[in-house]
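Below is one structure, written out as structure tokens, with a few remarks after it.
With one protein chain held back, the other chains of the complex are shown just where they sit.
Per-chain residue numbering starts at 1, and chain names A and B are given in the order in which the chains are listed.
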Amino acid sequence: MLDWIGPAMVIAAKDLRLEMRTKSILSSVGLFALLVVVVASFSFPATGAGKNGVAAGLLWMSFLFSSLLGMGRSFSLEDEEACIEGLMASPAPRESIYLGKLLANLLFIGAVEAVVLPAFLILFQLEPGRGIPLLALTAFLGTLGIVALGTLFSAMAVKTRTREAILPLLVMPLCVPIVIAAVKATETALGGAALSASASWLYLLAGFDALLVTVGLAAFPYVLDE
Amino acid sequence: MSSRVDEATAGAGDGRDVGRQTATRWRRRALGFGTLVGLGVLVWAAFAYAPQDIKQGPSQRIFYIHVPSAWIAFLAFAVVFGASIAFLATRNHRWDQVAVSSAEIGTVFTTAVLVTGPLWARPVWGVYWSWDPRLTSVLVLWLIYLSYLALRGYVVEPDRRARFSAVLGIVGFLDVPIVYLSVRWWRALHPNYVVLARGGPQMPGAMLATLMIGIAAFTLLYLYLMALRLRVERLRANDLEERP
Partner (left out) sequence: MSLAPLGISLERVVKRFGPEIALLDIDLEIPQGSYVAVMGPNGAGKTTLLKVIAGLARPTSGHVSLAGVRLSDAGPGLRALVGFLGHESMLYPDLTGLENLMFHARLHRLAEPRKAALETAGLLEVETDLSRPVGSLSRGMRQRVAIARAVIHQPRVLLMDEPYTGLDEHAAASLASLLQRLHTPERTVVVTIHEISRALAGPERIVALAGGRIAMDVTTFEEHERISGEYLSLLARGGER
């Protein structure tokens, strides 16, 4: 299992290099995430008593949709010029390909979130204060789950007739637990609560993430091998 | 009509094939008959045998369709899960046929749950939908079923379609319990949500018996529909193979 890590890092590094060159994912995903937050805030004004709840929901809608966009794009780059076959013909285990793409996706989406989150706090006039660690941890755990699912299914999506368009159909029903847990924990965080206040939601996220990554590792070879 | 199709396929094989197909046909007919009987008994039990619920009145009887449908919805998905694993392990397309058949039938039963639930809730509680954890989990299950069928529709090549569906079937099945857990915790934070009780803390014996009859009858119905659907799937597969 340890020999999955080396090739995974090589693949993730390649994805980073590619993205630094083109910035195609970061720019489109980043802009999209920001747009969702801004436009949605016109549709659902977050004011008054339920403000934290509405804001948390909007934030996660933005993260979810932009993650799906980014992951679809990431795998379509492998489909161009049959690069995925180049990976499959190398001695890198299939699991490394999954881990490498997962890591790269996580980094890209994490980078986008690192920019969108402060903007979001400012736009909604939120000051989580002591809730920041909870906010950050929730963002990480929630994103990890979405990326674990999305990396697995985007490998499938590129081979379908509608390509990346089918990715939301496949991932969204499956990520309901992630959305529920992440929004609840985020809402609590926005109210300034510490980590312990949302312990059960965090455990749910962490446990579900572990399950998703494990299943992703096990299922990925079946998706790739023709 | 079904016997004509049977005769057409019977002519294709040798004597042993004919014998086997005849036996299968009779098993299927027995299953169909059993289903009819079971459903008949259920109708009688639901309307005549089971007592009327004191609080909810006659509309409570829809429960005898609602709960068995939910049972089958989850049973069918468990079959999809098992068949998906079996397919990936053996690469035998028969398992894929089982998976898709169960998924289609499961979707129908899940729809039945989602229709009978609100129909029951409205006269009793005044709202059609209350985000009850069980019903909400069924809603998500329904969406997963639909995404399964959508995926199959968008992948042309049969091997790939079977592989991809199998992965989705496995991930989806593992997902559902977590969905239920998260929805339950979520709703527990809102104490004034409406609970669709199963008939009170203690169900009278007759109600329980009717429920059991319902579950048994619906299981027979599921098996019968599976037999019919699998036959269509096998005919389709054979048809494709014989084409030059």
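Please note the rule applied: contacts are C-beta pairs under 8 Å (C-beta built on N, C-alpha and C of every residue); 3 or more make two chains touch, one makes a residue touch a chain.
Since we're looking at a predicted model, the values are computed, not measured.
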**Q.** In the full complex, displayed partners of the excluded chain
**A.** A, B
Q. Of A:Met61, A:Met88, A:Leu195 or A:Ala218, which one is in contact with the hidden chain?
A. A:Met88
Q | Where the unshown chain meets chain A, residue by residue | A | 6-7, 10-11, 14, 17-18, 21-22, 77, 80-83, 85-94, 225-226
Q: By the contact definition given up top, give the residues of chain B that touch the hidden chain.
A: 91, 157-159, 240-241, 243-244
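Simple rule for what comes next: only the chains that are shown with their structure count from here on.
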Q: Quick one: report the Å distance separating chain A from chain B, using the average Cα coordinate of each chain.
A: 33
Q) Which positions of chain B touch chain A when the two form their complex? A) 88, 140, 143-144, 147, 150-151, 154-156, 159-160, 163-164, 166-168, 170-172, 174-175, 178-179, 181-183, 185-186, 189
Q.
List the residues on chain A that touch chain B in their complex, please.
A. 149, 152-153, 156, 159-162, 166, 169-170, 172-174, 176-177, 180-181, 184, 200-201, 204, 208, 211-212, 215, 219, 222-223, 226
